[in-house]
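Removed from the display is one protein chain of the complex; every other protein chain stays in position.
We call the chains A and B, going by the order they appear; numbering starts again at 1 in every chain.
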Amino acid sequence: MIPAPGIIALLTDYGLSGPYVGALKAVILGINPAATIFDLSHGIEPQAIEEGAFVLGQVAPYLPEGTVCVAVVDPGVGTARRAIAIRTSRGMFVGPDNGLLSAALDDKARGAAREPTSSAVPVPAGALAVELTNPAYFRHPVSATFHGRDIFAAVAAHLSLAVPLEAFGPALSDVQAFPPWRAVPQGDGSFASRVVYTDRFGNLVTDVRASDLPGTAVRVRIADRELSGLQRTFLDGPELVVYAGSSGFLEIARRNGSAADALGVIRGESVLVMVSQ
Amino acid sequence: MIPAPGIIALLTDYGLSGPYVGALKAVILGINPAATIFDLSHGIEPQAIEEGAFVLGQVAPYLPEGTVCVAVVDPGVGTARRAIAIRTSRGMFVGPDNGLLSAALDDKARGAAREPTSSAVPVPAGALAVELTNPAYFRHPVSATFHGRDIFAAVAAHLSLAVPLEAFGPALSDVQAFPPWRAVPQGDGSFASRVVYTDRFGNLVTDVRASDLPGTAVRVRIADRELSGLQRTFLDGPELVVYAGSSGFLEIARRNGSAADALGVIRGESVLVMVSQ
Partner (left out) sequence: MIPAPGIIALLTDYGLSGPYVGALKAVILGINPAATIFDLSHGIEPQAIEEGAFVLGQVAPYLPEGTVCVAVVDPGVGTARRAIAIRTSRGMFVGPDNGLLSAALDDKARGAAREPTSSAVPVPAGALAVELTNPAYFRHPVSATFHGRDIFAAVAAHLSLAVPLEAFGPALSDVQAFPPWRAVPQGDGSFASRVVYTDRFGNLVTDVRASDLPGTAVRVRIADRELSGLQRTFLDGPELVVYAGSSGFLEIARRNGSAADALGVIRGESVLVMVSQ
């Protein structure tokens, strides 16, 4: 069993203005007053499961060992979608079974589909996923619309107290996952990519991994513009710069400004990346 | 005396961009470095006392026993409005005496007035409210405009160290409170309600309590629309759905969207709820 140092990380689309994030933390501290809680993000666009999964994937590699990560972007709350917890070599994750917890799985486990929708994939060997069905670990009464508070936060707090994962419900053979964010080369060696995330600075994150590029003579087409060259940082170039971002994806940035605004693009925009070997 | 595990919860209208919330936490940790601080919300609309009181009321039932809750929405700072702390069976609350701390009191103690303004109500038997007058527990010099930092945060830190409430100042016989958010049935059995909160998702929270409904054949009139039926979740219905929200109030939501935007309404909007028994 992974040690449980009592660290719990939170990611939701609740926003910070209302009572919802506070309610999660209150429930957690009521069960484990010694928990160390920290926020990954509560600013995921409402109900944007894929965005939440992507942001979680950006942070997951840095979580301390033993962290219990609670993620809630849950447009299907109260329906037949399952509530799950999954433990893999990448950590322990709790949330709805809608692909949000994809960061628990490596690229291979997440399959080869290319659509930005989640699908059921087998739980890999060595991992354990359970459906959260044991009411002994819920807060009661369980609301039909706030499983974050009544199921996920409560379960995470018990996990942080080292309750074994097996106690929370039956093991699952499959879970929902998004395919890897990893543009694949086309016949001509180019990558058909898209903007999978735009950050506060207006930087555009694509799903092309720098490590997959066969060379550095890169040309990028986006929104009727063509950008040339691969820079080391967003300062090393002309107005619009292509570089390998801090998580290994190709990013497009604007020196001292917002590339999203300059190009007039948002999440989902198509990007074509061409590389001369 | 309630045990003091050193958990302190914060709710303000300070926003998260500026130095104010950081200053509260710095002062608290300077007095009690072992305190566990967590945020309920800092996104209350500036100076919106009733909104702050409502959000606090939504979270208060989940606060761990012994939590010291600091709330600051304080347009009257530096005037004759009193600084108070109040301990009841619902917890320990610190802040301005302007109704913001209404969550400390149960419905009965908060009186029967129906206007959305606060008024003085007697401190109930078994509760203790004190005016914060003892400068030994303030940070000095005390600013005329930032009692959050110099009085409320400092007092909360001392309370979290188990200083007895009586030490902070004289007992009060009354405190300001808003009337309960609880629409009362009219002569014909309908409820004249209003939107008391809109959340990030655009869900509209009314002050009708689901537990007060004599039946489930509900019709709701809002903004020239009439909605029929009471659903279990915001997914179980047509475009606009009425259901009992996670805190027991009737809410109006839009499937995969914002009811506030769809109806063009904001906090305060009138809502008529009719029930056939």
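Points to keep in mind about this one:
Throughout what follows, contacts are C-beta pairs under 8 Å (C-beta built on N, C-alpha and C of every residue); 3 or more make two chains touch, one makes a residue touch a chain.
Model, not experiment: these values are computed from the prediction.
Note on the undisplayed chain: of the listed residues A:146, A:168 or A:243, the one touching it is A:243. Within the complete assembly, A:42 is the residue of A:42, A:82 or A:110 that touches the hidden chain. Residues touching the missing chain, restricted to chain A, are 5, 7, 9, 11, 16, 36, 38-44, 55-56, 58-59, 62-65, 67, 197, 199-201, 232-236, 243, 245-247, 256 (touch as defined at the top).
Across the interface with the omitted chain, chain B contributes residues 13-23, 25-27, 29-30, 33, 37, 46-47, 75-79, 139, 143-146, 149-150.
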